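Handing you a structure now.
A single protein chain has been removed from this complex, and every other one stays in its place.
Read from first to last, the chains carry the letters A and B; within each, the first residue is number 1.
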Amino acid sequence: MPTPSWIRFQVEAQLSEIIFSGRSYKLDEWGFLDPPDQWDRDFANGMAIVQGIRGGLGPAHWSFLEYLRRKFHEENTIPLLVVACMENRLHLSDLRRLFPTGYHRGACRIAGINYDFISSVNLWHTYETAPPAKAPYDIDQVGFLKDHRQWDPGFVDFIQQMGGSSYHPGKEGMKILLYLRRRYRDTGTVPTVFETCTANGLGLEELGKLFPGGYRRGACRLAGLPFLG
Amino acid sequence: MKPEEMKEKVVSSIKAIEKAPRSMQMYMEICAKCGTCASVCPIYFGKPEKRYNPAERSDLVRRIYKRYCTMSGRLLGSLAGAQDFDPGKMQEWVEMFYECTGCRRCASFCPFGIDNSVITRKGRAVADQLGLTPKTMLKVIQVSLATGNTDNASPAAFKAAIEFLEEEMEEEHGGTKIKIPVDVVGAEYFYVPPSGDVLVNPEATMGVAKVFHVLGMQDRWTMSSKCFDGANYGLFTGDDKSMKADNKAYVEEARRLGVKVMLMGECGHAHRIMKMMMEKGRWWGDLPFSIINCMEWTAQQIEAGRLQFDKSKNAQPVTYHDPCNFGRSCGIVDEPRKIMEASCADFREMYPNRAENWCCGGGGGLSAMDEIKEFRMEVSGKKKLAQIRETGATYVATACSNCKRQLTQLMEHHGLEIEVGGVHDMLSRAILVDGKAAERVSYD
Partner (left out) sequence: MEALKFLLGVFLPYLALLVFVGGMLYRLARWKKLASPPMTLYPAPPDEAGNLKNLLKETLFFKSLFHGDRWLWVLAWLFHVVLALIFVGHFRVFTNVDAIFMKMGMSEQAILAMSGGAGGAAGVIILVTAIVLLVRRLVVQRAREITSVADYFALALIGLIVFTGDIMRFSSEHFDLSDTRSYFAGLATFSNVAGDPLLDNGVFLLHMTLALLLFMYIPFSKILHLGGFFFTHQLIRKN
């Protein structure tokens, strides 16, 4: 009988990856950034979407995140929830509004602090009562956004993670996506591939390069347009 | 440590069973090896392997006991189920004793009422004497003995946190001032929660404060800025000395404050130590105060019709997980349900429940050990996970910090969108203060 020793548990712990804006980040088994020095603002922006923060990180978010990172880097600690709120003059309700999945699983995670560190500072951080992250977008069976009004730029990152690819359309591609969305909103139909090319002054081949996934399954899907447009 | 030295220590510690509690010695002698304990044990349910069989784990101690303390064992050896201690197996020993959650479910169903958790605790005590207690557990104990709480918080930090909570409640209730008295000598009630219920999940403490406020008793209770954490991990490592040292501080503080009632918070093992072990066992002689749990107290108030609720504040389906220490070891099962039913619109039971409830898989301090997280998620918590799923609830309330940590991780590990929280948390959201429930911004 193989002996399930504690050591084995640690070594075999599943590590996963997440991709934001074309960069891949290593996560620990709880979905926290590990090692923490991978952190950058792209990670924070991407993780914010996963943690249900619609409309991106604002100044209030950033000020709290920077506070956490300062504590982490300079004092090698993570303050207790109540202390963190006090020092930032936030009510619990404010914190909830800012980070829907809570202090530890929301804010600390976005700030790029790993789970083991948090646990080692204080065990009870990890028992905070907060709702788990819900899937940030409703996706149908074929992988298209169910309601195009849910779309925001983070959706592109989200689709990437689902596919596990590091592909990102870049600035040029984002322009096309915005065009597609505008057209769809105004006319209620998905423009043909030729219309899109002419309107954006692109050749078919160039468009193909921007969206290797194809027109319908690539560009239109990333733009959040429905499958049966 | 040299193997011979280790062996000597282990053997002498086990020989002490001859003088130690009656239960231990009888358990050494009468187990019929029928396997019933295995069929009701959450660990064995999670993975039916010999290593996880309760009787096998207990046999680790039993074999050595038979070898050294019984005539048949000395004469017949393995024929009588005796075996000498093998220092090479010490690591495995420690691991196995930290693979029992001490939930006492086996004791409920064993034909002889054998409580394997007693043997587990003995095994851990032996490991502790050899300095082999897992580091995570040791750390909790050290922090707790040094600062009086497992959160490493100073009295000043605690007081600041309390002020913060008072402001928080003032905001929730449109300017109504709800007090949390601290260090008041001569108060009647002394509230002892787990510190996390103040500093990490403060809603529980806010709930208790609101109950006192509604009853018009806001000046008759107090918390202590030195003793605000009932958690006591000496119970889990088998280290009686630190368990009693930790406990003594609380009893002395209660004496100093001159309180009449010690109101234990939502922490199963804290309540059990205080009520079932300290008070019953008369560790510190006669006590000038009684000990009850805040859930018993609140339930009494609900029964007397003194509290009103707006159930629509807790509309989601909610279930209650009985912490083993409350259910099986203290018999507090109806009180939390009274509170839940009064404050939640859709309360659901899981089955079996109450004293027959399945352990969350994090009992006996395991919840604090992330080094065995895989074991807790995939083995010991398996049954609980299935039970919770079956209820369809989106909020699991439970009255124990250890359970909460285990359940939170369980939900996360298995990707379930289920929130885990406390009982008074739910009360805090729904209780009417001056006719109105809290204006609480929900998370989503």
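Everything below uses one rule, namely that a contact is a pair of C-beta atoms (placed from the backbone, for glycine too) under 8 Å apart; a residue touches a chain by one contact, two chains touch by 3 or more.
Quick caveat: nothing in here was measured; it's all calculated off a predicted structure.
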Checklist entry - Considering the full assembly, with which of the depicted chains is the omitted chain in contact? => result B
Item to check | Residue touching the undisplayed chain, where the options are B:Met6, B:Ala125, B:Ala245 or B:Met277 | outcome: B:Met277
Checklist entry - Which one, B:Ile114, B:Met137, B:Cys227 or B:Val433, makes contact with the chain that was left out? => result B:Ile114
Checklist entry - Tell me, which residues in chain B touch the chain that this view leaves out? => result 19-23, 25-27, 29-36, 38-40, 44, 48, 50, 53, 55-56, 59, 70-72, 78-81, 104, 107-115, 118, 276-277, 280-281, 327-331, 333, 355-356
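The criterion applied here is as follows: only the chains that are shown with their structure count from here on.
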Checklist entry - Whole-Å distance, chain A centre to chain B centre, using C-alpha means? => result 36
Checklist entry - In their shared complex, at which residues does chain A touch chain B? => result 1, 3-6, 9-10, 12-13, 29-31, 52, 80-83, 85-86, 91-94, 96-97, 100-102, 105, 115-116, 119, 122-132, 134
Checklist entry - Which chain B residues qualify as touching chain A in the complex? => result 49-51, 91-92, 95, 134, 136, 140, 150-153, 157, 160-161, 164-165, 167-168, 171-172, 194-196, 198-203, 368, 370-375, 401, 404-405, 408-409, 411-413, 416-422, 425, 440-444
